[in-house]
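Left out: one protein chain. Kept in place: all the others.
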Amino acid sequence: MIDKVRADAAAAVAGIEDGSTVMISGFGRAGQPVELIDALIGLGPNELTIVSNNAGNGDVGLARLLAAGRVRKIVCSFPRQLDSWVFDGLYRAGEIELELVPQGNLVERIRAAGAGIGAFFTPTGFGTPLAEGKETREIDGRNYVLEYPIHADYALIGGYRADRLGNVIYRKTSRNFGPVMAAAATTSIVQVDEVVAVGALDPEGIVTPGVFVDRVVTVGERNWLEGGVFVGADDAEGNRGPASDRTAPGPAASARTKGDAA
Amino acid sequence: MIDKVRADAAAAVAGIEDGSTVMISGFGRAGQPVELIDALIGLGPNELTIVSNNAGNGDVGLARLLAAGRVRKIVCSFPRQLDSWVFDGLYRAGEIELELVPQGNLVERIRAAGAGIGAFFTPTGFGTPLAEGKETREIDGRNYVLEYPIHADYALIGGYRADRLGNVIYRKTSRNFGPVMAAAATTSIVQVDEVVAVGALDPEGIVTPGVFVDRVVTVGERNWLEGGVFVGADDAEGNRGPASDRTAPGPAASARTKGDAA
Amino acid sequence: MSLDRTRLAARIARDIPEGAYVNLGIGAPTLISDYLPEGAEIILHTENGMLGMGPQPRPGEIDPDLINAGKVPVTELPGAAYFHHADSFGMMRGGHIDICVLGAFQVSQAGDLANWSTGAPGAIPAVGGAMDLAIGAKQVFVMTDLLTKTGESKLVAACSYPLTGVGCVTRVYTDRAVFDVTPDGFAVTETFDTTLEELTRLTGLELVDRTHAEPIDIVQEAGT
Partner (left out) sequence: MSLDRTRLAARIARDIPEGAYVNLGIGAPTLISDYLPEGAEIILHTENGMLGMGPQPRPGEIDPDLINAGKVPVTELPGAAYFHHADSFGMMRGGHIDICVLGAFQVSQAGDLANWSTGAPGAIPAVGGAMDLAIGAKQVFVMTDLLTKTGESKLVAACSYPLTGVGCVTRVYTDRAVFDVTPDGFAVTETFDTTLEELTRLTGLELVDRTHAEPIDIVQEAGT
């Protein structure tokens, strides 16, 4: 029997080594696999190259991985955000290397890796500093830049539901980079709210087929869902209840703010 | 109000001219938009270039268009099949031009057109006669062939359900080239069993978003479905009932064999 | 009287026809969605993977899985569709978005756009999807003040800031006037309590006067 489900996040990230290239899904916080990143921090490899759209938000997830000093280089499109203080500090201190890639070229380069394309001509970035030194070509009267695939050793992906075969679905805009990264990494690891029985996912609606997925782990339901039904949150971090409640520690508060936990 | 729904197949194909390049979805008979092709035959343009995986099956759909002498050139991967006698005859008589493209390059070239990629390096076909005269390059120790996009003036697509915004879903392996062609043509025309209300299609499961679709037409439910429920057929053409029944003319038999009607 | 941000947003909204697929860039352009004509179906694209984006949700109804490109929570309208990032940027790069509206540091009279970096030493660069939007949309509208806070024209002969895209801007909506990018340079199509002479002085550019011309249906003009 095929069973890609791992017991916990630590088991799911096993094997990631010093120097690995790791893709991390998500656009801002949406689709960011926070529990897998926390497990990666626990595992401890250093000198990682991270491929992700952003360079962390607040002090959780990817930001926490950066703060822990585990990342040598990040390949992303939009590092600077209102809540990217961890990256900002490292960058200004010269402690992290940045490869800045226009977002569409970033995702197309990741797609190329997964789809076996050797290189492609894109119009995006032509004539800008981000195409400096790159091969260009005019094709049918339009100017293009040649871009190469981005492969990874591992991909950490935030999904919604999966089955033991590794079929995955996502929720709304948290889909973003997940399906593309799953195909581009040698080993793809997906965290989901819930693992469901084989056959429970509609074959017409599976977004990432199991062929792209190596490991699956359940991390429990997010705050804004109850039994798979959307119940809403009070902020974009997924907190519920009045803001004043959120500083109170204790099991109840903890359960309600798990999305924000460090 | 946006309303991409056309009254009938004739209205849906209006504007296709002599010399147009027309993509036709489908893999064999699955997903082939037979009613749109029939309307195109009725409309009458000549000297068409057709882009499709196959070159027609039996005497219906694309095969009927070929038999009507409307096609100057076909770009496809697999013209020769057990039931491709119409194409075979035209080809042997030198009455149709063939551009043979490996299937994965064909669909990736169509995808490139829709996604604004100027050209791409593919490993498929390297060292074979189908790459003769094409630019090649070694990248990271592997050999690739440079392939260019295939654009079209029109795409005729066989879908399952759509809404008036042009959002489309497909059934099973009839999806094949449809979503890719919808993005690659200037004007994309989709036939479906049924147009449903806006909001009736699951936003997570929409395969072709309306942005790629210009016109939608309902052609009625196929033989093997009843009210959207699969009831089965007795052959791959979608006929039902014992084979002996199918030669009997008359309204009842006609309704049962509509998928096979010329 | 020059237009403030909200009135400028309302002005731009008037030029967005029903049925258009539109991407409103991060920042001021997002204001435009509040002024789209009541009842007209205009479909908003957000590059993080959605068509049919609706307004911001009320507190308590926020879905952290449903955000826009500015990472602000949004909602889903009937007929919405989700897709992954490669499909979303293929949609942009492939020319399927009718109109995008972007902010700018500078726009050149050749239509070059600079809106992602001032090139200042020590600044942290971030480009996001700006370059894809700039070269991908059929019409690229820029929404900006005409002058910087220090009084320099954002319309320039040639951009001094790092480019976002070459020859990509269709039209510039500013607080003082609306400018079309034409083969002859910027053409003023509409002024807000100013004159062509003042605009010429402020920008230091030769401007074409089209303030009395018939309005052009720009979506038709440049549709591909």
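Here the chain labels run A, B and C in written order, and each chain numbers its own residues starting at 1.
Methods note: a residue touches a chain if its C-beta (ideal position, glycine included) is under 8 Å from a C-beta of that chain, and two chains touch if they have at least 3 such contacts.
Because the structure is a prediction, the values reported are computed rather than measured.
Q: In the full assembly, spell out which visible chains the left-out chain is touching.
A: Every shown chain touched by the left-out chain: A, B.
Q: For the full complex, which residue in B:D8, B:E47, B:E135 or B:D235 touches the chain that was left out?
A: B:D235
Q: If I consider the whole complex, including the chain that's not displayed, which of A:P79, A:G114 or A:G158 touches that chain?
A: Going through A:P79, A:G114 or A:G158 one by one, A:G114 is the residue touching the chain not shown.
Q: Give the residue, chosen from B:S20, B:S174, B:S188 or B:T218, that touches the chain omitted from the document.
A: That would be B:S174, which touches the missing chain.
Q: For the full complex, which residue in B:A10, B:L100, B:I139 or B:V195 touches the chain that was left out?
A: Checking each option in B:A10, B:L100, B:I139 or B:V195, the one touching the absent chain turns out to be B:L100.
Q: So which bits of subunit B touch the chain we can't see?
A: Residues of subunit B in contact with the hidden chain: 27-31, 53, 77-81, 87-88, 91-92, 98, 100-105, 107-108, 110-111, 122-130, 143, 160, 170-180, 207, 222, 224, 230, 232-238, 259.
Q: Which residue numbers on subunit A touch the omitted chain?
A: These residues of subunit A touch the chain that is not shown: 1-2, 111, 113-117, 163, 165, 167, 183, 186, 198-199, 201, 203-204, 206, 209-212.
By our rule, only the chains that are shown with their structure count from here on.
Q: With centres defined as the mean C-alpha position, give me the subunit A-subunit B separation in Å.
A: Going by mean C-alpha positions, subunit A sits 36 Å from subunit B.
Q: Could you list the positions in subunit A whose residues touch two or more of the other chains?
A: 108, 122-123, 170-172, 207, in rising order.
Q: Among the residues of subunit C, which are close enough to touch at least two other chains?
A: In subunit C, 76, 82-83, 89-90, 92-93, 136 touch at least two other chains.
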